[in-house]
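Omission of a single protein chain aside, the complex is shown with its protein chains in their original locations.
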Amino acid sequence: MNKFQTIILFFLLHLASIFAIFPERMIASASKGHWMPVAIIFLAELLVLWLYLKAMSKFPEKTVMELCSDSIGKWGAGLIVLPLLVFLFLEVVLLTYYLSSEIRTVLLPETPAYATSAIFVAICFYGAWTGLAAMIRASMGWFILFMPFILFSLLISIGNFNFHYIFPVWDSQFSFLLRPDFYVGTIIFAGFLFLGMTPSHLRIRFGTAAALVGVIFLIALTSVYVPLLIFGQETAIHFQYPMLMASDTVDLEWVVFDWLPSFYVVSSSGLGLIKVAVLLWMFTSMLKQLYLPKAKSRWILAVVCLFLYAASQWIPNIMALDKFLYINACLCLYSTVGFPIIVYLSTLWRRKEVRA
Amino acid sequence: MLQYLDQDYAQSLESELQERLHQRADFLCKHVVIAGEKFKGYYLRTLVNLPVTLSILNQIVMDKNNDLKWDALHSMEVDASGSLNALFDYVLKGKLILFGQEGFFAIIEPEGAELSRAVMSPNSENPLQSAFDAFTEDLDTNIGLIQKKMISDQLVIETRSVGNRALKKIAMVYLKGTTLPEVIESVKKKLDENAHLELSTVRDLTRILGHPKLTLIPTYISSELPEETVQNLLNGKVVILMDQFSFAFAFPAIVSDLWSTTLDVQYPLLFQVFLRAIRGASLLLSVTLPGLYVVLNSVNPELLRIQLAITVAKSREGVPYPSLIEALLVLLLLEMIIEATIRLPKNIGPTITMIGGILLGQAIVQAKLVSNLLIIILVASAISNFALTSYMNAVGVRLYKYVVLVVSSIFGIWGLEAALVWVILYFASLTTCAVPYLSWSVKGRMADE
Partner (left out) sequence: MISLRMKIVAVMIGMMILLEGCWDTKDINKQYLPVVMGIGKGSNEKYNIILEIPDAAGKIQFLEKEAKSISKAIDLIRTDSEKSINLVHLRLLLFDYKIAGEGIRDIIDYAVRANDLSIKGMVAIVDGDFDKTMYHVISPTPEISTYDFFNKEAGWTPNQSLLRIWEAYRSQNSYSEDMAIPLLQNGERTMYKFKGTAVMREDRMVGRLNREETFLYNLFKGEYTGGTIEIAENTSVLIKNVKIRHYPRWSAKGPSLRTDITLDVTIAEGPSGKSNMEIEREVRKQLNRNFEKTVKKLELLRSDVLGVGVIYRPQLSEEQLKNWKSEWFPKLEQKINVQVNVINDIFIKNEIQKDKTLIR
């Protein structure tokens, strides 16, 4: 039963991307056949996840960090992990900025940026401070708290669908492969990296993970197609937050509250909190293990959070965010595709060594 | 154990005992006769019923012949060494110490004075469908009550004394095989480690068990009902009974204790599920309602439907201060009413409720000091608060409500959400007695981690 909560956390971390950057990037990446980029992303995730879990299962007692430093030495591991660390930090900063600006636009137009992101960072700090095990436990509570809002904002607009807007469905040129937005969408992968750092009895098997990825794929597809079916592709590309706009189209008497985008923002920012907290924890524990073994991890965390806060204040506008997202996409590809492959190869290598 | 001491030593013991206890007004030394022999008896008058004890002693000894009559006394005796400190402790614990001639002395378990009340129905709880006997102050009676309710060879009862200046007897009760070994281990370890700490209040007990000092929710479940305690034992909890305390404390508390009482199992399953769902909902409501009022009223009014928004605006028309201050004022008043009615005699309580609730509530709205929607919201919050399972849990929730209120008055619905996320994280980080607070159950291997 313990693994159940890991599964939930895995699920929530992916949902976090689905409720933030993912849908608008997917809509922007293709002008037709939007299911294709989504499907390709998820197929890639399955493959990488398989390699990653395979590598982990060979040494069930060890975390990814220990695996790396055992097989390629401390310096090698430090080099390999460095881009991953940069990615994690950038990702955390961008997500913080993205979500606090979303909160500001929709919920609190007058509140200054430093206040909304201060409370955001503070909560993430507390989450990372309690550690991964506590967050895995908390994921159940989050699940119960946010799932109604998530399902609500995903499905409430179903009455406004016009299914003809699903067409055209096929993109024979795979034109999306050339658009940078497609690669920004790969940040959804960041949700599985934490699996390499859980205590061994909380690991999940590939079968379970694959089934979960299937479920998440469906939700991701929904999140991309809800705005498309309501607005049509030509309109949806104009929106900064297409899912949010989709939930604003609903006018139903039985819904007690009026301004439904608020619920979207609530679920989106709640999931974002979880993701940022988990990534922060990963970042600090990697930093500690590989570079600063002597420092106290809570002090590292505090310093990292200060940097995170400063960095999220420093981003001037959404355009800059876009630029950073494109930069981050390269790092993301390395850390979510390259890194698991390296881990897998290094375990293979190490096994040979052990045998010889 | 009848002891024959050196006569001089016995005499010095006697005199020192007298010296140490002469400040106790109820300390007495009396000459008594048992089976024709003269003794000096030392005891505390308030704890020992001497005439009855003597007559019992005499009855035991009477029909025995001379050789056996001292052996017969064994049934009334306490094993003890003859050191001064031990004797001193025994006197304080209400034993009778006899000094005879030729250095002969004995410690007798006397008939106690009538200081404990009988087993009665509970005072602080109102069970609906359950056994109605409640714990009393006497530890042995309480243990007896539990044992009577639960006849099992798995039941383990350990007693020990804690404290330095004042000794306190406590009993640790658990079911072997049901309670997790880690839980038993951690409780035992803490009790051993901190045996020297004084124990007079419940807070001392949690300190001895090494629980965090500042917690939002109690880390134990207290109960006056043996029936409930037995259910707690069956659920895999460790129960600690304190002498002279008519409550049993079950450790550790987990999150589901917020909305489930052990007496729910007396009802049909569907009713139990329904009741628990209601309590869960009221938990959420009592935390969020005041915050939600401020959110809807001043930060995010767009959440209200337009029809509602107009009437709400109308009801607040003419209220001079911001809704946060308004809510805080009425909340303070409400808390005072709750606090005032708790200790009042039962026949005055309703009067206060009427004055506070009806008259003041009506007047405050008519005077346009607060909006009537606020009164409705706050009362709903207070009622849902008391739908929680125990008073202790309710206080924590009552406290956290203020945090939610303040944060959501600054950050609106986002603040409300952040406060809820924080409290979940807090619960997740809480681990007492080796059990994380967010566990499904304490029993068996279901607990996570």
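General remarks:
By written order: A and B. Residues from 1 in each chain.
Operating definition for what follows: a contact is a pair of C-beta atoms (placed from the backbone, for glycine too) under 8 Å apart; a residue touches a chain by one contact, two chains touch by 3 or more.
Since this is a predicted model, take the numbers as computed values, not measurements.
The shown chains contacted by the absent chain are A, B, with contact judged over the whole complex. From the options A:165, A:257 or A:291, the residue with contact to the chain not on display is A:165. Summary of contacts with the chain left out: across A:32, A:74, A:203 or A:350, the touching residue is A:32. Of the candidate positions A:60, A:109, A:207 or A:293, contact with the unshown chain belongs to A:109. Within the whole complex, the absent chain has one touching residue among B:126, B:307 or B:366, and that is B:307. In the full complex, chain A makes contact with the omitted chain through residues 31-32, 105-106, 108-112, 115, 162, 164-165, 167-168, 230-232, 234-235, 238, 245, 248-251, 253, 258-259. In the full complex, chain B touches the hidden chain at residues 296-302, 304, 306-307, 309-314, 316-319, 322-324, 406, 409-412.
The definition used in the following text is that only the chains that are shown with their structure count from here on.
Listed in rising order, the residues of chain B touching chain A in the complex are 299-300, 302-306, 309, 407, 410-415, 417-418, 420-422, 424-425, 427-429, 436, 438, 440, 446, 448-449. If you check the complex, the residues on chain A that touch chain B are 1-2, 5, 103, 107-108, 111, 115-116, 119-120, 123, 126-127, 130-131, 133-135, 137-138, 140-142, 145, 256-259, 262, 265-266, 269-270, 273, 277.
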